[in-house]
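For this depiction, one protein chain was excluded, whereas all remaining protein chains were kept in their positions.
We just call them A and B in the order they show up, numbering each chain from 1.
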Amino acid sequence: MYNEPREARVTRDVVWERRIIAARRRAALVDRAMTGLLALAALGLALVLSAIIFIILRAGLPALSWSFLTSASSITDPGGGIGPQIFVSIYVLVLSLLIATPVGVGAAIYLAEYARPGPATNAIRFSTEALASVPSVVFGVFGAIIFLTTMSLGFSVLSGSLTLALLNLPLMVRIAEDAIRSVPVAYREASLALGASRWETIRKAVLPSALPGIITALVLTGGRILGETAPLILTTGTTISPNARYSLNPLQTGETLAVHIWVLKIVGVPGLKDAQLVADGSAAVLLLIVLLINLAMAFFTTRLTRRLRGVGRAPRAGGSKKG
Amino acid sequence: MDTSAPTPTTMTIRAASLYYGIFRAVKEINLCFRPNVVTAIIGPSGCGKSTLLRSLNRINDRVAGFRVEGTISLGDTDVYAPGTDVVDLRRRVGMVFQRPNPFPMSIFDNVAFGLTLYAPPTRAALAALVEDALRASALWGEVKDKLRRPASELSGGQQQRLCIARAIATRPDVLLMDEPCSALDPISTLKVEELIAELKCSYTVVIVTHNMQQAARASDITVMMNMDAVDRAGHVIEVGDTDTIFTNPKHPQTEAYVSGRFG
Partner (left out) sequence: MRLRQGVLAQSIFFTAAAIVAISTAALLLFTGSRGLAVFSFMGPGEFFLGTSWNQNDQTFGVLPLLLGSLLTVGLTLLISGPLALGVAIFMVEIAPDPVRRVMRTVVELFAALPSVIYGLLGLTLVVPWVRVITGGGLGKGILAAVIVLVFMTQPTMVSIAEDALRALPESLREGALAVGATRWQMIWRVLLPAARPGLITAVVLGTGRAVGETIAVQMVIGNITSRLPESLVRGATTMPAAIVTQLPEATSPEHRAALIMVAFLLLLITFGLIAAVRAAGAIGSPRRPTRRRRLTPTARPAAAKGAIDV
């Protein structure tokens, strides 16, 4: 049958051929329809994002002013600001990064440079993976048990920072480890060949070239900390004591900007007439910070990587075809 | 070169140049691939033979920046005309790739893939067509008892013959083979070569190969290509009967290449 000339086959199968032509036309139609549908899905997603940004900024930008950003909030009179909330947000951010960075980067160095296959390494790997998938509210509950009750730190900036440090460890370990692993072997070998010890090699050759990745980890974590709400409600609390508004005492209760929005909209502040405006303003501030962080990330990571590594991207295997 | 009237299954290339962006990879090709003839394209690496082959069924359209000047036609269909139905073209011009690329599905489903895309035949007819294709690609005896097993369980040589079965199951007019044996061991290579010799009875076969013994063994016509020393574009050096090309080449470059002095 494979030895027949094509013409003979065609005349014999003329009905079948006709069916095939119709089917092919249908398939072409389906192909075009699905292409359109998929493009529409993507376009829809992009439009929703633009709408989100537009709506938040349109509602919030009118509220923004220097005094809004710096003055104290009020629970009774309109015209209050978000100064203390911004202060607490930054305080929690810095404190939790201070706690998480040494542990996270240290663990990443251990996993990338020292760990040998075995039960201990498996346990560490499994726990980072497991910890990464735990919902943030569970960390909040854990923080409430451990830091508030067991260690009797109470609702405080310290409890919240410790909780968020824990929450962000897995992300930090993963990104930092990737960064350390992607340092070319040649760097290590060159350093070891010069007679440097393993630790010296890590400190002088590996860590500097992994720095862009580690900074990425810090920035990403920072962005998450600023937006985090649920675990903080359970650990730092939802109020700022009026007589300790800019206090550096880590045992004070605190309310970050994100939590403030939630309090204004959900818990409600009876009697405060401009609660909606303050919430919108706070949301705009939060959104601007997030956008800024992402822009900076996109800009700096490519810049830093190029400068510190001094190499472009490796060509992708299998991407293009040779002739 | 062939002067007989083109049949509907003759592929003709007239004054074709192939570009990647502004780089001209292949220049001024004039060739004719006739039915029931195996044409081998030989030449050193980078001479554009794969690009030329991959332009015949427009699979190279997937590479960003690729474009064609001149005409390539199948029968009287202009392959690169704006209105050409690429899907229909690819059904008429089957292709076997350098490395076996079976789909991650069963052996049966791999062969049936092309048959069930449009107006799938009845179950029984489908089974018969799959069997025919597997027999034609000399694989039936080896796989008839495990048609439902994943294709990935086959050896490399079997996988490549499976890919040939997949390509011929839809009964194309032209069969393109891009170094079909480069990833195979010698025994599998021999089987595929025997297969090629049988396939030419019903197809226009064009095969790109690195292996000169293979070209000598399996082809009737040989096209020798090389890269131009000045503009690095691949072009045709010589076309002729395989016997002539290998025993009595006209061009010094062909002679140097077939005698193994470069490439």
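The rule is simple: a contact is a pair of C-beta atoms (placed from the backbone, for glycine too) under 8 Å apart; a residue touches a chain by one contact, two chains touch by 3 or more.
Since this is a predicted model, take the numbers as computed values, not measurements.
Novice: Out of A:Pro102, A:Pro208 or A:Gly271, which is the one that touches the chain we can't see?
Specialist: The single option touching the absent chain is A:Pro102.
Novice: Which one, A:Ala63, A:Ala210 or A:Ile233, makes contact with the chain that was left out?
Specialist: Missing-chain contact among the listed residues: A:Ile233.
Novice: Among the options A:Leu69, A:Ile90 or A:Ile146, which residue touches the chain absent from this view?
Specialist: Selected residue, touching the omitted chain: A:Ile146.
Novice: Could you tell which one of B:Gly94, B:Pro180, B:Gly234 or B:Pro249 touches the chain left off the display?
Specialist: B:Gly94
Novice: Taking the full complex into account, what residues of subunit B touch the chain not shown?
Specialist: 57, 59, 62, 64, 87-88, 90-91, 94-95, 97, 99-105, 113-114, 117-118, 150, 152-153, 155-156, 159, 163, 166-167, 169-170, 183
Novice: By the contact definition given up top, give the residues of subunit A that touch the hidden chain.
Specialist: Output for subunit A: 27-28, 30-31, 34-35, 37-39, 41-42, 45-46, 48-49, 52-53, 55-56, 59, 102-107, 109-111, 113-115, 123-124, 126-131, 133-142, 144-146, 150, 166, 169-170, 173, 178, 181-182, 184-185, 197-200, 202, 223, 226-230, 233-234, 237-238, 258-259, 261-262, 265-266, 279, 283, 286-287, 290-291, 293-294, 298, 316-319.
Just so it is clear, only the chains that are shown with their structure count from here on.
Novice: Centroid from C-alpha atoms only, then distance subunit A to subunit B, rounded to Å. What do you get?
Specialist: Computed from C-alpha means, the inter-chain centre distance equals 49 Å.
Novice: Mind pulling up the subunit A residues that touch subunit B in the complex?
Specialist: Residue positions touching the partner: 1-7, 9, 16, 19-20, 22-24, 27-28, 320-323.
Novice: Quick check on the complex: what are the subunit B residues that touch subunit A?
Specialist: 8-9, 18, 20, 25-26, 46-51, 54, 60, 63-64, 85, 87-88, 117-119, 121, 132, 136, 168, 171, 173, 199, 201-202, 234
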